[in-house]
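Only one protein chain is missing; all other protein chains are in place.
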Amino acid sequence: MLRLATPGFLRLNQTPVLEMTFGGGEANVAVSLALFGEEAAFVTRLPRNDVAEACLQKIRGLGVDTSKILRGGERIGIYFLESGASQRASTVTYDRAHSAIAEINAADLKWDDILQGADWFHFTGITPALSDAAAQASLDGARAAKKLGLTVSCDLNFRKKLWSSEKAGKVMSGLMEHVDICIANEEDAEKVFGIKAGATEVTHGKLDHARYIEVAEKLTERFKFAGVAITLRESHSASHNGWSGLYYAGGQGHFSRKYDIQIVDRVGGGDSFAAGLIYALGQKKAPQDAIEFAIAASCLKHSISGDFNLAKLSEVEALLAGDGSGRVQR
Amino acid sequence: MLRLATPGFLRLNQTPVLEMTFGGGEANVAVSLALFGEEAAFVTRLPRNDVAEACLQKIRGLGVDTSKILRGGERIGIYFLESGASQRASTVTYDRAHSAIAEINAADLKWDDILQGADWFHFTGITPALSDAAAQASLDGARAAKKLGLTVSCDLNFRKKLWSSEKAGKVMSGLMEHVDICIANEEDAEKVFGIKAGATEVTHGKLDHARYIEVAEKLTERFKFAGVAITLRESHSASHNGWSGLYYAGGQGHFSRKYDIQIVDRVGGGDSFAAGLIYALGQKKAPQDAIEFAIAASCLKHSISGDFNLAKLSEVEALLAGDGSGRVQR
Amino acid sequence: MLRLATPGFLRLNQTPVLEMTFGGGEANVAVSLALFGEEAAFVTRLPRNDVAEACLQKIRGLGVDTSKILRGGERIGIYFLESGASQRASTVTYDRAHSAIAEINAADLKWDDILQGADWFHFTGITPALSDAAAQASLDGARAAKKLGLTVSCDLNFRKKLWSSEKAGKVMSGLMEHVDICIANEEDAEKVFGIKAGATEVTHGKLDHARYIEVAEKLTERFKFAGVAITLRESHSASHNGWSGLYYAGGQGHFSRKYDIQIVDRVGGGDSFAAGLIYALGQKKAPQDAIEFAIAASCLKHSISGDFNLAKLSEVEALLAGDGSGRVQR
Amino acid sequence: MLRLATPGFLRLNQTPVLEMTFGGGEANVAVSLALFGEEAAFVTRLPRNDVAEACLQKIRGLGVDTSKILRGGERIGIYFLESGASQRASTVTYDRAHSAIAEINAADLKWDDILQGADWFHFTGITPALSDAAAQASLDGARAAKKLGLTVSCDLNFRKKLWSSEKAGKVMSGLMEHVDICIANEEDAEKVFGIKAGATEVTHGKLDHARYIEVAEKLTERFKFAGVAITLRESHSASHNGWSGLYYAGGQGHFSRKYDIQIVDRVGGGDSFAAGLIYALGQKKAPQDAIEFAIAASCLKHSISGDFNLAKLSEVEALLAGDGSGRVQR
Amino acid sequence: MLRLATPGFLRLNQTPVLEMTFGGGEANVAVSLALFGEEAAFVTRLPRNDVAEACLQKIRGLGVDTSKILRGGERIGIYFLESGASQRASTVTYDRAHSAIAEINAADLKWDDILQGADWFHFTGITPALSDAAAQASLDGARAAKKLGLTVSCDLNFRKKLWSSEKAGKVMSGLMEHVDICIANEEDAEKVFGIKAGATEVTHGKLDHARYIEVAEKLTERFKFAGVAITLRESHSASHNGWSGLYYAGGQGHFSRKYDIQIVDRVGGGDSFAAGLIYALGQKKAPQDAIEFAIAASCLKHSISGDFNLAKLSEVEALLAGDGSGRVQR
Partner (left out) sequence: MLRLATPGFLRLNQTPVLEMTFGGGEANVAVSLALFGEEAAFVTRLPRNDVAEACLQKIRGLGVDTSKILRGGERIGIYFLESGASQRASTVTYDRAHSAIAEINAADLKWDDILQGADWFHFTGITPALSDAAAQASLDGARAAKKLGLTVSCDLNFRKKLWSSEKAGKVMSGLMEHVDICIANEEDAEKVFGIKAGATEVTHGKLDHARYIEVAEKLTERFKFAGVAITLRESHSASHNGWSGLYYAGGQGHFSRKYDIQIVDRVGGGDSFAAGLIYALGQKKAPQDAIEFAIAASCLKHSISGDFNLAKLSEVEALLAGDGSGRVQR
């Protein structure tokens, strides 16, 4: 997707320029993995025009394999972003209908070829939300991956501006049978699958560990996941969040350390978590280490502009080692 | 439309920011007329989102009546612009399919109300090119205007990326019966109506006056226009053009003075010509004076960034009075 | 006024560009009301030059009626702004002497015409501070408004760089007899009218409700106001403020909820409060609801660059409904 | 003066930022001389505020002695600049009334001290145009300089937005008796002293050498100048000028080579010529060499943004040596 | 190399920002070839730091194979660029001493591996100018390429700020025995090999075809080149050049069409010519077609900011087909 963001904290009617970057769930994950040193390929469909070309060049430059991307269709999805501050929320204006990926012919993706040599397949709940065709493509991919023995992960990523809870629940349920690792944030489990625990005042922070364990248990029970990861965000304001996570596997919940974050850009925070988790699990880290890695990686993402997590492995490791002091490195 | 242009002469893969302005045929004409002191209303359909709101605020600020604009639909049309230089042409990447105006329900425009008190109706060939619905809306407007006794003008504005010559010819022919003043650039008459004169090497400049008279005559003959205006552009390069025009009325052709232009931004040049012509004819200027005014106004447009002609009436008049020296006014 | 601000936190000797926006007490109020959907006209005097024209276009674009503005005079007032951060205060360098409004001929404003159809007249203490002529214009307006039965509100807005407490007290006292609703921040009542309560350590926060009630009571007593509104700012630093308000009417004080604000731009905060209050009272909200609305609206202003409060009604309402979490809307 | 220019070719209503630089006749001359390696002091009056401080720091950084500048007054003069292109002229909006220098008390300048050790005094016709007080200061300076044996030069620099030809003629005539070297552009001699030769179509280029000799002769005759320098500008458009000059001394006219200039910024062109002439005459160059140097220096100024001529001596010398090819130096 | 350029036409002491791009002879050629659709690898040595990483990502994004690049050393070479205009030349301030490539250990480059599967090896005269080690690396590469049967091309690219004519002549002569295609601009042959023809006034344009044939002949004679390409630049000013070329092969000289160019950025012009020539010869185009292609490609480069030629193959082909009119493509 093309991301067109106003500079600083400007509103759309204040600025004569928009910052042009690229992003989107799966792309964000692929970029982060590539920067951590993993081989990562991004699979989507992009039109043949100069905007899409710029997108491809950017992602390829960051080390992602773009050779599997289909070309065709009319347009690349766009979203306009106003970054909020303090009590004012960031706003996203979607303009992604009729994008090339939404109008994909699912059969054009030859998954057996695409997945050759891979050991992990990740997708998000945004793609199936775009269109029935995109949902089919996701399903084909997940099914093929599962069959080939890859680990399959899915970030539920519910977007109320894209589809209803009902539709989401139906489509995503069908996908879950191929999924090993399920990733969700606070609202996803409830909005997509109607799974929730007690209190619901997540808006004002104060998280209850037991409730999240309960949600993870219920998800695991229903879909037989090997692992469930939940990001716990305490939204004090658009400028200040608490950030931690839970990884639930083998009947055991592992909560990470919590970071107090001054936010530069929180879009893509969940994707950077997914990438961190995939990296850590791929490196065979223990559950507690994996959730710590994923949360540390995504903590750093919040200090970086744009959808992509440009944090380096060495930076994540320094933070894990306890240095969140932000001292100048010189 | 939302215009997203790269800064300076940058290409789309060189810039992290896009310049965000608004434009589009009829809007450009309305803005120029408003700045010349005329009452001008812009009629279109825009979605209910922050991007469209910014557009409305801009146009309203420049003095255009925006109260007739319908709200609804999914998106505002977008075009990406790379400004060329020297031998490198500017490129336009359209992303306007499924725009609010393309998906208009023509019947929602109550033309009798909209046109009340007006004395001129202008449209371009771009709107009917967007969709059948938009073509119907154009037709309804032109027909209603004609019936109410307004002068109706149309700028053919053929865009090969939007429709074929065949479709254009068919649709535009149906519209022409309601048109009094036809405006065209060099290729329009041929591409839309198959009307041309002798030589066709317009690419390298050297214009032949007789040929243009012939084209105007043929147009007049076929559609019974009260006047035909043709802009004559000599494209030496993306940086340097010759610019003049012909106004043909009453069996008589009137050629304007020719300006040698160092180009800042030529997009919207034709629209500024249309606005200049409408202004001049509305002011009851003689044909020669009208074409001189229209060409001088649009000459100045080429020195202004963005689609809109922000030249002031006093500046057009100074140029008409012979001062194209560009001396500092102090 | 023309506002020329350094970008980010730069000082005037660090930057080769200044951000050019427009603002000023009454204009800020008018813009906010227009964006909330009210009909609002701004009355002032502006010179006939391109800078003033840009100002007019901006305000008109945002929906304010600019047709009552007188044209004439030499210059538009200017202020240079350096935005502070942490312990460094923002600084304002005024260059507003001899502005068109300061050199107005009060008699040129035909208030009976201007106020026709209006139901509210608002002015600030800045205008009378500019010159005797401007004070006369304010007085004429307030008197005419009162006579015509409009509600009249005044934001005391004392500026020590513009006039002395003595002069302010004398002039403002004369104006108060036509005022229904008086708006003040912490220092205004004391600096203009010598009205204060106990402690004075407002610099370091910790507000005492009783003291503010006392001030409101004394103001009400002296000038027979129908209502007194006081903004309560706890200035922890240039980056971080507490923000709440008191509305006192009918012998009763109503304190709003307090917001903890990460500041983007606090200039215009008071004006956005005035606009919020006028909107809420105009909508016949109860006193408690009115002060909550005004404080919520102005809380959001602190997250917006420039003098104008570009917050939307829906955003104010969401904050009032309890969502200050700054979560991304998507 | 503070110069606030729109970026690129934008109009004042298109840009949210203004480029902030400093300039003004005598300052421009002083800066150019300092960069050529001469000791140069700038004498004016500036207010005590942060804008003036930024101005002082800039000029001092470029090597000009700022220790003679008086501090006081209300404001620094401002001008807003829109750079023109092609047929659209640059426009200057002055906001310099009531500036510190205009409201100077002429007696505050202790010229005998200020001029100690100096051998040249230069002023322009802009300063006396600002106010009677500024005219008096100019007169005092010129008289003191003459008495102390300095060479005195004056650039007539007529500005119709500042005063009338009548006033200018009267005041400037009084000043001329102390002047040795008179500098003028095409219109100055006529507008200030009513001195002209035959044809007057300077607007469209085509200069007649004999006419300029005649003007120089008449000036010399009336005021007994030791030398008269005239810049000859052929204004083809705002983007393209011819540029040459005449130096008339000892009854002999010396015309420079003519340069064909693609203009980046022509404001300050005349001042850079004055500086070049003063430098060359100060270096005891022959008349022909002096006019060639002055024209080459000011030719380069047209390729530099801002009022100041930041061309280096080595660059002027390379151009004089015949290299105007613009080849990359590497 | 890291290229740090002032924006627009600003001088280094005018700007608080520098435009950061990457470039350098061989990199520029590789990028252009990759964008034309060829497989191209860039071989150099870059340090392990974030600046070099950004460079790698940029080049990789544009499609160049960066896997052969050695990592190590202290720094990446830097050059500061001021773009000239009109009579003012662009200036380059080199800061490339001690760069990673200059301090390479030539033996670290395993050319037999690097060149596997390649059919062309290109280098420029800049690399050997950096240090003896870099010269050795160039020699090793050229020798290995020749032995493996690749076509070897060299762009002489003499830089007087890097080495003397004497040193250049000696080193480059040794390299030439492995070169098939020699590329030079006007001065290279003379400055490096002392080869020249009659007149030498290339500074002011007016090129003499016979002289260039003579130079090509002499080069061919001395070094037994299969082909010699010479770019013919007529430097009217920094803003305006004539541009054409000669390709001499088989005893026959082929001159291209000449383009009249309004310059956006001429740095990298020669490299884009080399890339165009390599592409065309690689595509087995006839000599006349090859020189036309190379000149058209590099003509377009002059309209593009930065060292890289981002022109697309379709744009070069359109220009070759005769369309240099710069008409908007829409």
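In this document, chain identifiers A, B, C, D and E correspond to the written order of the chains, with residue numbering beginning at 1 in each.
Throughout what follows, a residue touches a chain if its C-beta (ideal position, glycine included) is under 8 Å from a C-beta of that chain, and two chains touch if they have at least 3 such contacts.
Treat the numbers as computed from the prediction; the structure is a model and nothing was measured.
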{"item": "Visible contact partners (per top-of-document touch definition) of the missing chain", "value": "A, B, C, D, E"}
{"item": "From A:Asp108, A:Glu221 or A:Asp323, residue that would touch the chain that is not displayed", "value": "A:Asp323"}
{"item": "Selected residue (touches chain absent from view) among E:Met20, E:Ala107, E:Ala210 or E:Ala286", "value": "E:Met20"}
{"item": "Given C:Asn49, C:Thr66 or C:Ser239, the one touching the chain that is not displayed", "value": "C:Ser239"}
{"item": "Among C:Ile78, C:Leu246, C:Val267 or C:Ala280, residue touching the chain not depicted", "value": "C:Val267"}
{"item": "Positions on subunit D contacted by the hidden chain, ascending", "value": "57-63"}
{"item": "Contact footprint on subunit E, counting only the chain that is left out", "value": "4, 7, 11-13, 15-21, 49-51, 53-54, 57, 74-75, 78, 80, 82, 91, 93, 95, 97-98"}
{"item": "For subunit C, residues in touch with the removed chain", "value": "8-11, 13-14, 79, 84-92, 94, 159-161, 203-204, 235-240, 266-267"}
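In this text, only the chains that are shown with their structure count from here on.
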{"item": "Least hop count linking subunit B to subunit E through chains in contact", "value": "1"}
{"item": "Inter-copy rotation, subunit C to subunit E, in degrees (Cα atoms; steps of 5)", "value": "180"}
{"item": "Relative to subunit E, chain with the most remote C-alpha centre", "value": "C"}
{"item": "Classification of the subunit A:subunit B interface as same or different, half of numbers criterion", "value": "same"}
{"item": "Centre-of-Cα separation between subunit D and subunit C, whole angstrom", "value": "45"}
{"item": "Between subunit D and subunit A, distance of the C-alpha-averaged centres to the nearest whole Å", "value": "61"}
{"item": "Multi-chain contact residues (two or more partners), subunit B", "value": "11, 13, 57, 62, 91"}
{"item": "Chain-level touch network, classified as line, ring, star, complete or other", "value": "complete"}
